[in-house]
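Left out: one protein chain. Kept in place: all the others.
Take a look at chain A:
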Amino acid sequence: MVLTGAEIVIRCLQEEKVEYVFGYPGGAVLYIYDALFQQEAVRHVLVRHEQAAVHAADGYARSTEKVGVALVTSGPGATNAVTGIATAFCDSIPMVIISGQVPTAAIGQDAFQEVDTVGITRPCVKHNFLVKDVRDIAATIKKAFYLAKTGRPGPVLVDIPKDVSMHKCEFEYPKEISMRSYNPVVKGHSGQIKKAVQLLLEAKRPMIYTGGGVVLANAAEQLTKLTRLLGFPITNTLMGLGGYPASDRQYLGMPGMHGTYEANMSMHYSDVLLAVGARFDDRVIGLPSHFAEEPRKIIHIDIDPSSISKRVKVDVPIVGDVKEVLEEMIRQLESGEARPNPEAVAAWWKQVEEWRGRNCMAYKNSDEIIKPQFVVQKLWEVTGGEAIVTSDVGQHQMWAAQYYRFDKPRRWLNSGGLGTMGVGMPYAMGAKLANPDMPVACITGEASIQMNIQELSTCKQFRLPIKICNLNNRYLGMVRQWQQLFHGQRYSESYMDSLPDFAKLAEAYGHVGIRVDKPCDVEGAIREAFTTHKNDLVFLDFQIDQTENVYPMVQGGKGLTEMILSAEDL
């Protein structure tokens, strides 16, 4: 069948079973939008800014096991998309971004809306392509999807010049794809796995530390099984929340800069640390030299060899798909007689419980002023812990991660790696479209939400009844916290004046807006949002304590155990 390049693009998306494309039209993608218009299988979500298109596709991918797809025009369309692409790249989210480009003959001529999209995005994609011949479109898109979802996932960009989308050729979608230069390892080395299991069995102070890799590999079930089989304490990083049920006794909370005392102490003083799909990020282990002071054996399972021994020397590296490796570990454990030393592990648990006894997550609640932690706890109660929760970046993100207990994977969507303010609402949009029957909440702040506030309009058009919980403290809270603690309380540009009345703003877009000033009204407002206004977007504007800080805290450049547990430690 002879088709135009644009028709081929859409046919390829159909072949990949793409449900939604998030995008914004423009000159260079007019043919593609025309082809999109003439079919119904692939639905388009018109955002109000290209950054939100990529974030929404990213949120769609995070909340499912599918590849997120975004479509933008050349020039500013592509540059607006860059933040979204980099955000997905830092968290290894499988995505395909299709960008229009000026016609082939105009490339390099400083044409209208021309930028070197492939050049600009090169450092923040898994791979990218410029398609110069209509006959290459199908194979390139096939490759893009294959690259995006295999190995360590990531965003792949396909740049298509306007004339290429207009030219015609015979269409046939390739069934298989193989690339001689790309063969990700899936199965872990069985000898290494055996060594790892042996080490775990001999451990006296074992600890399991897992990250986003467990969620991406859909390995939560295997992780839970292995952890229960071993009986060891476990921590999930910010990206790995939900990888192990947070309500389980073996779970110690999140590690790192704003992690729990018990998680950080157990990481630090373990003698065998099993790291699964985590990368010893600076926000997780603090100062690497301090972390290395305690002798411990580290087992590291990761799909990406370059993540292993990057910041911390690893004793037993295992390259492979987390799910496959965990399954093999379970098999080896179950087929053998050996079990962890019960006395040693019991003694270790005694120590861990002592640490847990410090109750580092306690906070002083108030009847007068709304505490942000209280809002998150109430949200958790009202939704029964069953909502998909997205967040933006800052204090509210940490409170959401600390106080909403995630028992299942793909329920917590946030920008962990790049730390992009403005992702919250678009993530919620993508998640809601992918999971129409699930409650979706976006925990945000008055600063972050304004970075993509225009998407209230998209939510109206596509009737997305997400619940926005704005923890409004009239400050760039995390900046203010650092300025208070480390910059002599000089609050340089961290106060925001002239804020809109968010409730009215939401109403102006045709949504429901509720302003909440008193702690006693918090629960009622949340309930109202999820019951009375079940089918509406509700903007809950909580006026919270302006000076509340996120604790515990490990200061930048300090060791993991050097924690400030509460304001009293200052």
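One rule holds in what follows: a contact is a pair of C-beta atoms (placed from the backbone, for glycine too) under 8 Å apart; a residue touches a chain by one contact, two chains touch by 3 or more; residues count from 1.
Heads up, the rule we're going with is that contacts and distances are computed from a predicted model.
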item	value
Chain excluded from display, named as in UniProt, from "Metal ABC transporter permease", "Peptide/nickel transport system ATP-binding protein", "Acetolactate synthase small subunit" or "Chemotaxis protein CheW"	"Acetolactate synthase small subunit"
Residue of A:R122, A:K187, A:R249 or A:H487 in touch with the missing chain, whole complex considered	A:R122
Residue, one of A:Q38, A:Q109, A:S190 or A:S306, that touches the chain absent here	A:S306
Absent-chain interface as seen on chain A, which is shown	118-119, 122-123, 126-127, 130, 147, 179-182, 304-306, 309-310
